[in-house]
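Once you've had a glance at the structure underneath, I'll fire off some questions.
Of the protein chains in this complex, all but one are displayed in their positions.
And then subunit A:
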Amino acid sequence: MSESLFNNSLWFIPMALVAAPAIATDYLSIPQAQQLLFAQANQFSERPTLLSDDARDAIKSRAGTRQRQSNQPIWRAEKDGEFLGWFIVDDVIGKHEYITYATAISPTGEVLGIEVLSYRETHGGEVREQSWRANFKGKTLKDPFKLDEDVPNISGATLSCRNLLDGVKRLLTIHELYLTKDA
């Protein structure tokens, strides 16, 4: 296993400057998150929602945060025709972070659950692919234990999740303004 890292052709890329995401974790696909948040449901029908400029203004004034996208991905969750709630996918964009998450909202507008689908965090500047790969180097020399090749965990100052919670509040506003009468 140790050798494969070095034999990987990427290893020999000459010092390319790549502005790549430094940490990119994919937790759940959309169908996986749907199943997790609405375990009972056997049907998810996509309800494409195009928000006009006026609608986005209304959301902002009610929720306090800007509705960036005009096309919000929303699904209706059902079990044998019985309406269970809404499944909404949304993004949070921070200074270096890009987080996609899903929220399940009950027919009465309660949050049933939140799951992070993917987390991307870029380096402050450009990342040299070569030096990033170099991090693998030391670990493969006579390792006395198994090494986890998964995406690394970050330890640093605690990143506030307020952005995401503001996002959920915005989704609840969308529900209140535009989804209650369609239920």
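One rule holds in what follows: a residue touches a chain if its C-beta (ideal position, glycine included) is under 8 Å from a C-beta of that chain, and two chains touch if they have at least 3 such contacts; residues count from 1.
Just so we're on the same page, contacts and distances are computed from a predicted model.
Missing chain, UniProt name from the options "ATP synthase subunit a", "FAD:protein FMN transferase", "5-methyltetrahydrofolate--homocysteine methyltransferase" or "ABC transporter permease": "FAD:protein FMN transferase".
Across A:Val89, A:Leu112, A:Cys161 or A:Leu177, the single residue that touches the chain missing here is A:Cys161. By the touch rule set out above, subunit A reaches the unshown chain at residues 22-23, 25, 27-29, 31-32, 36, 94-96, 99, 101, 114-116, 119, 121-125, 127-128, 131-132, 134-139, 141, 144-148, 150, 152-162, 164-165.
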